[in-house]
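Excluded from the complex is one protein chain; the other protein chains are retained at their positions.
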């Protein structure tokens, strides 16, 4: 069991000073980032451009114990002023709608501040590629919160694939059905729905960008495979909706492995049913996000085994990403917190002039984000071309 | 509860005399057909061409209490002789490898004998279309044992779709993974594997014909939709295998609904994991063959409900197809037996000059078989054309 | 895979001629016995005292293809006449309310006819002990249909305990909740309810006799332990009910192992949720009747494993009791049929002058029935004595 995972030897470093752009009152994912940052006590939350509306920004800051002089309404001003302060933020979390990710990230990278950014990384591949370059030049961290990769059992799965326990990978089946957009919710003014179905704010993908990229990343993260091409069929089932609310995709990987990916926001009864199954010549793995403490391992010709978080079969990667003993379920926030803990380890290591723990280096990167954008663009292109196989590789 | 489902009023008709072609010692599905035929006591098994090898035919017949003079080695002889007997068979079950279905069915139809045939109906669409015509002309019954349509919860699902409980159908997701061909089993001489991967005996589809047609039929049976076109990617992962052992298919239905279908015989940990999910504008349904007494019903915005066979929500169609009370699990043989019971009801009704119970008229037909062949041929063509959408409609 | 499990070498013996007492129109368990007897084709059903009401007896016989001259209204007459016929029945199935089991069994045993009897064996321990003696003297078979012991995964569990895979057994937890008597159903005239809550017909136990004896037997069957004493608390929650509808029992076994047993017919949401868990010093086992194709095996300090019927870990006892491959669920009727198949093997072996297959010798016996009666009487006595531990051992 691993409680508040032990630090590297030596003095405990100070907490990382964290700011946030977006995430004011009424937002969803901003609160998640803050809880994730708090859980392992490696951050203190000290500044924010929580809203572009002054009143909402001020009220949100007060509620979150942010000092008034560190509550901003403009992220550019925030980047500049925080960079100038002696006690300025070390890192910023970007939790706005998609189309603002790129400009905000640029502003903070340019100011020498590490970036933690919600997914998808940008709204276009071009922006993403630009960001890849800037991150490289800046020498700053860029962490993309494909949070499901923070689950211990996901890391366990990846570790087992890498150890060869599945043999040669043949199949990756990823699915991510939800049901909350089964009706025209955006027409009711519901804020979460409205921007997600607006191409100007969400980009070229609807369900594809919102959840399809999670599924694509998770399949890639676990299998270790490189996507080669996609053949897709996108639908917008709700009348008047301008972006896809359901996507069917066939996948080919460079190794010869194949896959299917389904994401949907119109599948009644599915809350957040992300699932990835990987099959190789020797065994299979099955992970469902809604039961994140479990991982099925099915070696060919043997009895199926239920690996549990913290149980006897959990390896080093899973143990590193756990806080409490087996049987005490961890969930979404703990998985999210793992990315924050990993980023903290990377920052602390830099401060201390040492290499970070390699188990903390699985945090999705800006390159992962660019691959996600390539995936979206290839899927959209394939669907427009009536399912023609479209190249989805990205040289980085 | 429905025990040995009650007969139509009046005298109990005599048992139907049943013969079989194929299904001798060492076979698999023949024994299933016989158990299914026995379960509800509507048949007596009296004749068979159980093998083309005289010794094996004789031994098999003796073991099954078939009189020596009604054990044949040639199905043509059997059709002729049984048609001549006063006490000749009323119906024949065809349980040979696929390529023999058509000629055997023709022989018995020509002899005026009702046919119960295992799936897939033939090895080519042309053969299937020929059979469609012959069945029509003959006035005989032709029942195709897509046995999963005999499960009470499958019939419940279909009934709920027809009653509009799901609203307009948007999505059909069918999958049927197995793992028993993950290695080159056919090279070891295993009989079940050998003919299934041989194009001469199995037809153009490997996993596609063996299990993909079940998934396609079940999706169609439950949803009531008509397939319009397919885009497919077939694979043969095991080296040297001449037919597909895995198939990825995207589906379009004539109504505008879409779907995905996956069948595989190389997915370790999956025994016989046929599953169909249907989503409409108002609700979803989820059925897994390995838990056939359960059906999830998920109305949008309401609590998910677990409908159980024999439970309070089970409707007329499900009750008709049940034998024992809820909580006493029925399984594969009972589902199979339901098709035999339904055929018996149809035959008895004909004898008695009355219309059959409409609940007994859901047995898959030769037309269903032809649609299955069209599906296989369209999928194979699409895969060869690198995923081009191929018309899969069949005018009948 | 085992299809229509192969017979001993040599000529196939003739089918066993089976009669039945009870089980006419409107009955439940009689139909189950007949389906079970048919499934493996070792019996032909030829005679019956299906009802004591002449009209119902006659109609029931006709429906079941029993010849009019072998339809009786008096079981004594049936026993005598069938014993005299050249083609008289070899065995009788007794499926009446509990209080008639003993006199009917005596009549057929005295006539030299093998007996298959539903549970509980009698309504009192004294009757059961008398029956034990008569069976011994008669040399006839007496099979008690504790049908859940026919499930392949139950036999697997027993085999694993005997092989020492659990180490020393410490705990047996058996529970059997249902909900169908949550209201005063008996007051509505419902036939199944009425006799089960009437002490004159059911004996001293209500839920205890109806389902508690199943739980007690299954715990004993799997664990191989001998019950030593019980401490119990019985309840009748529905007003006016004269027998228990819920029972809480603590168990002590002679080995020092302990257990708990709960049976209930007033637990809403439970259809037929019989479950037995056994824990030893080295591992645990968990079997749920409603998922009879599965068995959880949990070795201490290792990953939990899901053993499936027909899967790679299923041993000899399970294979013997299976008909179809893994992934094709077997259910309640197949489990019941296994007892009939086992009895057939024992009878055929006697006819052929050979020892029966030892795997067919797990059928519950009249001694098992007597132990069940001892259990009921001890539980009732303990509950009346406010939970005092009461001796439940039975010297046989």
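By letter and in written order, the chains are A, B and C; residue numbering begins at 1 in each of them.
Assume a contact is a pair of C-beta atoms (placed from the backbone, for glycine too) under 8 Å apart; a residue touches a chain by one contact, two chains touch by 3 or more.
Computed from a predicted structure; not experimentally measured.
Touch with the chain that is not drawn comes from one residue among C:182, C:319 or C:393, which is C:182. Of the candidate positions C:67, C:300 or C:396, contact with the hidden chain is made by C:300.
Although one chain is not drawn, the whole complex shows that of A:20, A:49, A:64 or A:215 it is A:64 that touches it.
From the options A:330, A:345 or A:368, the residue with contact to the chain not on display is A:330. Contacts to the hidden chain, counted on subunit A, fall at residues 1, 3-4, 7, 11-12, 15, 27-28, 30-32, 34-35, 38-41, 62-65, 178, 270-273, 289-293, 308, 310-311, 323-334.
Interface residues of subunit C facing the missing partner chain: 170-171, 173, 179, 182-183, 231, 233, 235, 237, 246, 248, 250, 252, 258-260, 262, 264, 266-270, 277, 279-284, 286, 296, 298-300, 304, 386-389. Residues touching the missing chain, restricted to subunit B, are 297, 301-308, 311-313 (touch as defined at the top).
By definition in this document, only the chains that are shown with their structure count from here on.
At the subunit A-subunit B interface, residue numbers used by both copies make up over half of all numbers present, so the two copies contact each other through mostly the same positions. The most distant chain from subunit B, with centres taken as the mean of CA atoms, is A. Averaging C-alpha coordinates per chain places the centre of subunit B 34 Å away from that of subunit C.
Computed centre separation for the pair subunit A/subunit C is 55 angstrom, with centres defined by C-alpha atoms. The centroid of the Cα atoms in subunit A and the matching centroid in subunit B are 44 Å apart. For subunit C, the set of residues touching two or more other chains reads 308, 311.
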